[in-house]
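Here the complex is missing one protein chain, while the rest keep their positions.
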Amino acid sequence: MSGSEIIFYAFAALALGSAIATVTRKNPVVAAVWLVATFFAVAVNFVLLSATFLAVLQVLVYAGAMMVLFVFVIMVLDVDETGAAESRRPSRVGRLGYSLGLLLSAGLVIWVLVATLSKQFVTTGVPIDPATDFGSADSVGRVLFTDYLFAFEAISLLLLAAVIGAVVVARSRREREKHAAAYGMTPEAMAAHDLTHPEAHEEMVDGPIPQTDFGVPSAGGHGGGN
Amino acid sequence: MNETEFNLHFIPLFPLLGAVFNLLFGRLLMRSLGDRLGREIIHLVAIGAVAFSCFFTTQALFSTMVGHGYVRLIDTVYPWIMSGDVSIGFDLVLDHLSGVMCLVITGVGLLIHIFSVGYMAHDPDYGRYFGYLNLFCAAMLILVLGKNLVLTFVGWEGVGVCSYLLIGFWFTDDAKATAGRKAFIMNRIGDFGFILGMLLIYNVVGSLDFDAIERACASGESSLLVTTTTYGGFTIATLATLLLFLGCTGKSAQIPLFTWLPDAMAGPTPVSALIHAATMVTAGVYLIVRMNFLFALAPVTMGVIAIVGGVTALFAATIGITQNDIKKVLAYSTVSQLGFMFMAAGMGAWVAAIFHLVTHAFFKACLFLGSGAVIEACHHNQDIRTMGGLKEKMPVTAGTFFVSCLAIAGIFPFAGFFSKDEILLHVQVNSANGLFGVGDAGVNTLVYALGIVAALCTSFYMFRLYYLTFGGKFRGDHHTWHHHVREQWIMSLPLVILAGLATVGGLLGWPHVFHGAIHMPHVLEEWLEPIVATSSHFAGNLDVGVRPEFLHEGHVAAGKELTGMAIGLAIGIAGWVFARSLYLGGPSAQAEGYAKRLGPAYKASLAKYWVDEIYDFLIVRPVRVIGSLLYQVADMLLVDGVGVQGVSGSVGLLGRVVKGLHNGNVRRYLVALLFGFAVLLGVIYLNPSISRGDIMQKDASGERVLDPDIGLRRTLGEQKVKVELFGIPLLRLGPEDDANAGGPGPMRPGEIARPNLPPPAGSPDAPGGQP
Partner (left out) sequence: MIPITHFLYLAFGLFVIGLLGVLLRRNVLIVLMSVELMLNAANIVLVAFSRMHANLDGQVLAMFTIAVAAAEAAVGLAIVVSIFRSRTGTDIDDLSLLRD
């Protein structure tokens, strides 16, 4: 067993194991940490496949940025350790249908995947000339900015739209809530008050420090009557 | 032909604008400016519009035609319908015939507008009334000014609509609304014939322009319209004219479509005077005279017209004798007089028909307006049995009414005498010469007899009406007599003018036989000569045709003409005297005695010969039965049941079925998604042509071959993949030939080997070489 094989099997096992841990943990924070481990293991596999630049991206984007996002959201939401309450149970018939559908569907997918992989598959690979820099940032960049330029631009637009969308969805109501909470009012009443008494803002700047749901004093929630 | 362009569209335009103004702003004016000022503006606009039309028509006629040599004026307003070969222009023409009609419409219309100011003074829908009245004038002017049949048809329908609107003017009264509908529906039957006739003419002539049709007819019996025969051996001319005449019977209330006109009296009385006596109902006569060249080519149609006219004249007159509603008497009188006009038209006496049309417009409008004044004075009571003695309080009305009675009865020297005698003279001459369309002197004599008897009846019922209304003592209640019966100058003025016209109108057609005494031309005959020129040429070639020369000296023996006049005058006076003896002092015992002695005949006449009931039984009820059947089967069952509710019901059912799936549970949606994904995957993997990635392409020779460089095939190369799970073959990939033939043989799993792609051209590399 060569060195690369040892590395592969070790990290493949790590990836699978931490993936299982990810989906089985009750606490989302723990699950997120296991997910980071999975991403790292996958990144190592990318290196084994000569995709060095992609491996770096995997660590930076996935394990870095996105996981921070996840953990941040989890922290912000302050979800309790036991997860959601078992408030509403589906009916017995509904549960039976769900289980049957799940079994059937998952079985079908697994069957096809197993069928594809179980016995033989192509095990050939094109040899790579060590002189070429297959998988480096240089070579990937060349392909990315020539053949896939249009797709690249489209993806950029998609990311922009996603950022704006995320901001709108996540912040619009929250700002109003924070603002209203500072004065002990509901957002609706606040809006009505703002409409009828636009001058009231100046008087109320020096009100009590608003308390958010998260127990953190809001620094900019009521600054200057925004 | 000597013609010129002229801005004729102003003639119908101004009433149209007046109508638009009054219909849009009439109510607003009365609300915002106050009742009195609002009414003032409304009727000033309406009267002004018609007065302008009248003035403009007169101006057009006298500045170009009379003494200036132009025979007609043309106004090509704009090309209206352009589609392929069809080209129909919005073209107006003012020639001698439409000139006469326009003068009658605008002149009589103007007087009736003025009269309406008094009659409708207290009606809340003042603006609507004058709007409709102006709209009618515009439509009627388009009818007579139209240069082609389509435009005439537009006007024809326009006046029909206005008639409907005005009959049902007080639409809150169900009977009146029903009368409006009846008029409209009966006219539809006629219009159906009109359209068919129009299409038939278009089919042969290729145009609906009157000039084009006239040119097509100019060659007389050798024209295509006559030489082409169609169903039943009729010539196109005959069939087309019969269909057009069906339209005329609807519009002009002839048998069999006359029953709407008496019911149309539900409208305001000035409307009855304008639409249902003076102008609209004469549209049929106008149409026949306008297309005289075509009708002259259809002897059979002419016969039918004459017989229908004669029978209608007598039939309606006998009903008129027994009616007790003042307007009903006048309505049947109108039907009867229209019958006289058609009688003349059927005899080819176009000029006489128009002559009677004009004089009838004068005296019948006067009679109707007089009855309107009476009805207004009697608190909208129309029963002549409760009137009487009104002469005392309404002398002007009574006088004008009497003059008009003299005119309609054909007493010398009033207008009706000349026009009616001209018609009867034509009938008499034609019957004597066997010149009638059917070529049967006997039938012609019958028509003549019908005319004579109808004239006698006319004289009788008109004077009966007069004496019952104005003579004797008042038979109504005293309150009405003392407080309500009066005359208004605004209503009397038109009466006086119309009575004057009814008196002197006969001078338009001064008979040649009188030339010895007073030499005066037959104005109308000379005036209309260009109109009837084409059909005059047919005379001698055909059995029918205008024979203006009959009326010239030398063509008809003076003695014969004088005899005819004497007979006409005698029956007129006879009817008068008889009516006077019976009704001078109100309904007499003698009259009741006659009624009793006549028994069934009297009852039949009083019940209008049960024509409405017969129609109801023969047509209305079967149609109702069929209609309700269709309603139940086609509408309720098929359209509503199967079509609408069936579709919506099945959709609803489907919705209820699939509602269970749409339960809002996201994880269940995910399972469904996965299931679909799994099925798709299965389909792809189990379908060899897809799983092999067989992407076909065309080679140089056009054969469809597998493209080796695309899809899974490229991935697999020449290898075969066979998947078995527990000994069950699950998947087969790769070339379809035998597993042992070709290929590099089984490979050890886990080995990365060189792919078995075909080596590049010129490459010496052997397959399977290790790097």
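Letters are used for the chains, namely A and B, taken in the order the chains are written, and counting of residues starts over at 1 for each.
Everything below uses one rule, namely that a contact is a pair of C-beta atoms (placed from the backbone, for glycine too) under 8 Å apart; a residue touches a chain by one contact, two chains touch by 3 or more.
Computed from a prediction, not measured in an experiment: that's the story for all the values here.
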Touching residues (missing chain, whole complex) on chain A: 2, 4-5, 8, 12, 15-16, 19-20, 22-23, 25-26, 28, 31-32, 35, 38-39, 42, 45-46, 48-51, 53-54, 57-58, 61-62, 65-66, 69-70, 73-74, 76-77, 79, 83-85, 87-88, 90, 102, 106, 109-110, 113-114, 116-117, 121-128, 134-135, 139-140, 143-144, 147-148, 151-152, 155, 158-159, 161-163, 165-167, 169-170, 173-174, 177
On chain B, residues whose C-beta touches the chain left out of the figure: 662-667, 669-671, 674, 715, 749-752
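We take it that only the chains that are shown with their structure count from here on.
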Residue numbers on chain A that touch chain B, as the complex places them: 90, 94, 97-98, 101-102, 104-106, 108-109, 111-112, 114-116, 118-127
Contact footprint of chain A on chain B as seen in their complex: 663, 665, 667-668, 671-672, 674-675, 677-679, 681-682, 685, 715-717, 719, 721-725, 730-731, 747-756, 771
